[in-house]
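Sharing a structure below in structure tokens format, with a few things to ask.
Yeah, one chain of the complex is gone here, protein chain that is, but the others are all in their spots.
The chains carry the letters A, B, C and D, assigned in the order they are written, with residues numbered from 1 in each.
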Amino acid sequence: MSATATPLPASRARLGLRAGLLVALLLLAAMPVLNQLPVTHPLHVSDFLVSITGKWICYAILALSLDLAWGYAGILSLGHGAFFALGGYAMGMHLMRLIGPRGVYGHPVLPDFMVFLGYRELPWYWLGFDNFAFAMLMVVLVPGVLALVLGWLAFRSRITGVYLSIITQAMTYALMLAFFRNDMGFGGNNGFTDFKELLGQPLNTDTARAGLFYASLIALAASFLLCSRITRSKYGRVLTAIRDGENRVRFLGYNTTHHKLFAFVLSAMLAGVAGALYVPQVGIINPGEFSPANSIEAVIWVAVGGRGTLVGAILGAFSVNGLKTWLTSAAPDLWLFVLGGLFVLVTLFLPKGLIGLLKGRGA
Amino acid sequence: MKHTLLAFLLLLAAALPARAQDAFVAALPGLAGNFNAQAEAVDRLGALADPRAIPVLRALADGRLLKLADNSLVIRDGTATTDVLTGAATEAAGTEVLRINNRVRVALRGALGRLQLVSPDPAERLAAAEAVFRSRSADNVPLLDAALARETVPRIRDRMAIALAASRLLASDPAAKLLGVEALGASSSPEARSVLLEARAANPDILPQIEAAVAAIDRRLAVRRAAETFFQGLSLGSVLLLAALGLAVTFGVMGVINMAHGEFVMLGAYTTFIVQEACRGIPWLLPWSLPLSVPAAFLVAAACGALMERGLIRHLYGRPLETLLMTFGVGMMIQQTVRLVFGAQNREVLSPPWMQGTLMLPFDIPVTQNRLWILAFSLVVLALTVAAIRFTRFGLEMRAVTQKRAIAASMGIRTGRVDALTFAFGSGIAGIAGVALSQIDNVSPNLGTGYIIDSFLVVVFGGVGSLAGTLVGAFGLGLVNKILEPWAGAVLAKVFVLIAAMIFIQRRPRGLFAQKGRAAEA
Amino acid sequence: APSIRPSFAQAAPIRVGVLHSLSGTMAISETALRDTVLMMVEAQNAKGGILGRRLEAVVVDPASNWPLFAEKARELLAVSRVDVTFGCWTSVSRKSVLPVFEELNGLLFYPVQYEGEEESRNIFYTGAAPNQQAIPAVEYLMSADGGSARRIALLGTDYVYPRTTNRILRAFLISKGIPESDIMEEYTPFGHSDWQGIVSRVKRFAGEGKKTAIVSTINGDANVPFYRELGNQGIKAEDIPSVAFSVGEEELAGIDTRPLVGHLAAWNYFMSVDSPANTAFKTMWQAYIRNPRRVTNDPMEATLVGFQMWAQAVAQAGTTNVDAVRTAMYGQKVDAPSGYTLEMHRNHHLSKPVMIGEVQADGQFNIVWRTPGPIVAENWSPFIPENANRRRG
Amino acid sequence: MLNVASIDLSYGASLCLRGVSLVAEPGKVTAVLGRNGVGKSSLLRAIMGLEKVRAGSITWEGRDVTRLGPAERARAGIGYVPQGREIFPFLTVQENLETALAAAPRGSSVDSEIFDLFPILRQFLRRRGGDLSGGQQQQLAIGRALCARPRLLILDEPTEGIQPSVIKDIARVIHHLARDRGMAVILVEQYYDFARELADSIAVMVRGEVALSGPAGSLDEAAVRKLLTV
Partner (left out) sequence: MSNKPPKGGRRLYLDGVSVVFDGFRALNNLSLIVEPGELRSVIGPNGAGKTTMMDVITGKTRPTAGTINFGEVDLTRLDEAAIANLGIGRKFQKPTVFDALTVFENMELALKAPRGPLACLRWALTGEAKTRIDSTLEETGLLDRAQDLAGILSHGQRQWLEIGMLLMQDPELLLVDEPVAGMTDAETEQTASLLVRIAGKRSVVVVEHDLEFVRALGRRVTVLHEGSVLSEGSIDHVQNDQRVIEVYLGR
């Protein structure tokens, strides 16, 4: 349909990629099923692999959201981890409320940390989080509103490039410090742990794991479709144009503030969803998630995979995290060398990221 | 020197009644007892005014007083040991070092202070006046009176006067007390205030005078506190400035997002450590190891920077964001290398004597020496950097190359060399920052990580490419932080600073010292 | 040192998980613990292993990242199938792995002092509970020997351990008749390096006419700049003594301690303890690490004690089965380097002696006070009122 | 003398110059003409060393410079006025001029003749290059190239955006530099009359090849114009 159909070899590559993606998706979807096979079965997939893959899927959603902002709209956010963490905290608050009287101190309403920090009653901003729908709303709303406010202020005053990156970094850093404070009522350094159940399901069962896994997978697929719909529309090209020459776009009559804001807020919401799915799977959310290093790591996944291509972002998230998991056990003393070296090699030899390698072969 | 000391000791001894001799001997065994007995013995020795007590008490304070198996005490001096009573050299076999605790240390300070009030060494007298002031005993009044009468050095006199006032406050004579209150109220030291407050309970009769004196001190202290806060802000600013300066070159001028910047700072700190270890063999050199480290750290970091630029970054010009990925990777590797070579633990970098302690500026404003040095040092480094960039041919070529690489080359500028030198220069400055940071922070593989965020914030807040912006940014953030800290607490102050910086950038979207005009849009 | 390798039966090795950060901010503290476990494993193997089986260490790097701790814990238990794990430092790392250990019924030995308020059947806590460190230390400060402090500045890093400890201490101080106005409480972020303001505020706080002392729950890296600032602002132990709960020999190794002589630390072990077990420990450690100047510290000792107890318990149970080992652990005794015989109680905490040490010029501690014997841990502090109606589980 | 011998240049897969040969002699002005996108700028960039040639060679003053980088060529006496001005936006006018001294003998300074030619530059010495108007920037770019006192000057559409009176001055200067100083000049121009008036020889390019070349006098204007309009 598009008049901008790329020359033949590239589109064949794209076709190959799509097929690859579909196969990958099916393989992923099969994992919890294979997990049910007896341990001795050759196709058995271990609990560990299922749970860790679920986590990577969440990272992939985060990478996707970052790629939308950075790869397409040119907004290099060094604070995307904050949106992820906020989504996670919203989910965490819900999970904490669900613990109910099963906490150590047996308080019917207050989470344990509030009890031993001497809270008398639930702070107002915790109200409503016992309701699943409300919590889910907050998962997208809180990051979205933060992105809206920050983005509106920043884009309106035409803060771009590194200035924007550093502002977003300052944002996540400030949030980290704030959430570390015990007085904030979010559990301080320890954050939230010891979750019991979600939607009536105990969390430490295979069923719950599989459920969360599928929820994440569906969220990933949906985000991917949404992002690819966006990037292939004219709006996507406006974003690219803004990335390369925002001033010029304004003279064409586009209000770039609105365009960037739309992309940024959407991206933040996706990140929030990723965080919300992540928390019950890893069982903890704490201010460390706000640390600027985490956000930078997410940028790195996208860069390794290939900035400006959605598949690349997903690929990057999976490969970097997969490697990290493997190396931190296989070579606990040397993994930083291997991973650091990999980053160097990718930038030197794969300027388009891993995806460039795949596309190059497909052509 | 030795001669005068001897004469002085004789003089003191001659003035003593004979029975004191026995008291000295009688007090000694207490020094080998438990902490209680020790403190008591020290007090007694201090009250004796026997010159022989001085070396014994000093030895006890320094951990050089040993107990022999037969319970007699000896003093170790280097390798030699001498008997406390006879002064004869003895064998040190089977000895046990006498240990003390804080309580004994407090007693020692008071005792030594009393004994040394009339020492010929002015430094000792000053310390003694200070010690006597802190030990706060009514018994000191006559001693201080006598010492004050002989004292000529004004600084010591002042100190003695305060000590005397404090001692008088404890005395029973009401007139003396009032004198004491008055004298203390005229000072501006927090310790004097503390003494006054302590005295409130025991002296209800002169409470109004005491309160007035405290209020007078408070007024002076408020001014002093403001000055102190200001200095602390400057000092924090100077640290930020140092950490950010290298980045202002590699990032501000060259546009390379160098995530390994912190690691270069860390390398500088480790170089300081190595230079110090190398100097350990040559004792007279040791205090100078820090100045020696400055060129060494510059060279080490610059060499690493040049290597990184030539080997890696040069392939990425025109793709600035990729440098983020690459330098992040390099940073990881540098950090782990250091961890494997030096271990994950902190390394100890000593402060040279001239950087220790607190200096009193006029109006009794205390500034810590090391901070003062770092402040001065940061300004020097800034000045040199500005000079190098603004006023040298190298600086011109550096700016030309980073603005338009290909065109600079067609003007005959050897861009490769300029790039390598520029990056080496920026990295070298980072290394120098490491030397300074080794004086206030951990020397550990994580050293740099703690500064990278602040550094980027400072450079960006000031305006990329503007050294003046970096300067103002660093000091601005430092001051605001320190002004907020007292009422917001350290954590919130930092949060507020970050938020303030974010809001401020709204007003000046390209930093404080933004490049304006057409040029900036090109 | 080369040792004659004992030959082991065909039986599969016993796997010992080591879950300590080797990179990131916690590596500073945790690498030494990793080495301690490895040393113990080597020594145990030299002695013929346990139950005739060889021990095999499985080391992973959770990289100071809490969710990664959980992931690595799951990997150790589910993939590497370790029989026991030694690891974690900081409560949040422990809290993040706790559900995993409970779900998969693993066994974790946690070697660092903490705020208490926890008790898991899958964790053995070999570090101190607040009553084994904080309270005796403050009691000492208030005693005549400690300087009869009547005004206390509680300085800490802003996280749960200092917050909880200080809450307990505050309650304790008030019970001792110290008014609220004589307690100052201040928190800083992790890795805080600019202490100028706080130290001068403490100085001011001390200038109110009462003997003042500092109680520091400052964590990790931040201690070095803190002590440097104390030294530079001339705060001598004679004037304002400070007692720290997180500063040991390892931390002091990075500072010039001469200006700090007399400041205090409270632990359950000091390297300077004079006991045969400690001499053996020090020699073994310095030989293992091939550095005659390397120091030992409290969490290392706690690791060692935990390891020895576990080894005894396995030998006693005749199996590495977690439930059996757990039962065998209760009442297990070890002659610890601290010079006391420590016992594991049913509350999963050790009885421990408390010692107060003064910093010396050589970076070691001079032990100026110690409890007559080990104290039983109160992991549920009586100073936290909510503990009264706690659910027993 | 500059001798460009049948060079090929390509961007990725697409060949942009095919067997282009060109000679520039001291004291002579060689004009290169051609429609948009035929490869004129690419040719000049190849001569300057900014693009690597795939085949063929470039010799300058008897020395093979094909493999040299742009900086070395500049130091060998080649001056370049790029298309689109390309001045350093954040350097002042003075500093912009000074950059070119890298290729000049050590210790030399900015020639005051340049200010006589472009008085506006003297007036705006402290203003940043990027703030100048388009035409002022173009004047700066020419002045900068002259600063290095090159023996070969290559100019890519130097009159673009310059007011008529200054164009006349530029023509006079180019004439003067070639005739009196013996400088070799290569001039790419769209402004035919300007080229016609100055050039000693002309080469017309069509789609990456030299279609027509020869001494200015010998070429038929109609034929040239035809090649420019197709």
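Everything below uses one rule, namely that a residue touches a chain if its C-beta (ideal position, glycine included) is under 8 Å from a C-beta of that chain, and two chains touch if they have at least 3 such contacts.
This is a predicted model, so every value here is computed, not measured.
S.K.: Return the single residue from A:Tyr119, A:Phe134 or A:Tyr254 that touches the missing chain.
M.R.: In the full complex, the listed residue that touches the missing chain is A:Tyr254.
S.K.: For the chain left off this view, which of A:Pro101, A:Gly245, A:Gly322 or A:Pro351 is in contact with it?
M.R.: Answering carefully, the residue with contact to the hidden chain is A:Gly245.
S.K.: State which residues belonging to chain D touch the missing partner chain.
M.R.: Looking at chain D, the ones touching the missing chain are residues 11, 35-37, 41, 83-85, 120, 131-136, 138-139, 157, 160-166, 168-169, 190-192, 225, 228-229.
S.K.: Which chain A residues touch the hidden chain?
M.R.: Touch set of chain A with respect to the missing chain: 1-4, 6-7, 229-230, 233-235, 237-238, 240-241, 243-245, 247-256, 258-259, 262-263.
Here, only the chains that are shown with their structure count from here on.
S.K.: Chain A to chain B: how many Å between their CA centres?
M.R.: Measuring from centre to centre gives 44 Å for this pair.
S.K.: Which residues belonging to chain B are in contact with no fewer than two other chains?
M.R.: Residues 335-336, 449, 491, 494 of chain B each touch two or more of the other chains.
S.K.: Name the residues of chain D that each touch 2 or more other chains.
M.R.: Correct list: empty.
S.K.: Going by the contact rule set out above, which residues of chain B touch chain D in the complex?
M.R.: 396-397, 399-400, 403-404, 406-415, 465, 515, 517-520, 522
S.K.: Which positions of chain C touch chain B when the two form their complex?
M.R.: 22-25, 27-28, 30-32, 144-147, 158, 186-189, 191-194, 196-198, 200-201, 203-204, 206-210, 221, 224-225, 228-229, 231-234, 237-239, 241, 250-251, 253-256, 259, 262, 264, 358, 360-361, 366, 368
S.K.: Report the residues of chain C in contact with chain A in the complex, numbered from low to high.
M.R.: 22-23, 58-63, 65-68, 70-72, 74-75, 78-80, 90-92, 95-96, 98-100, 103, 117-118, 158-160, 163-164, 167, 187, 189-190, 384, 386-387, 389-391, 393
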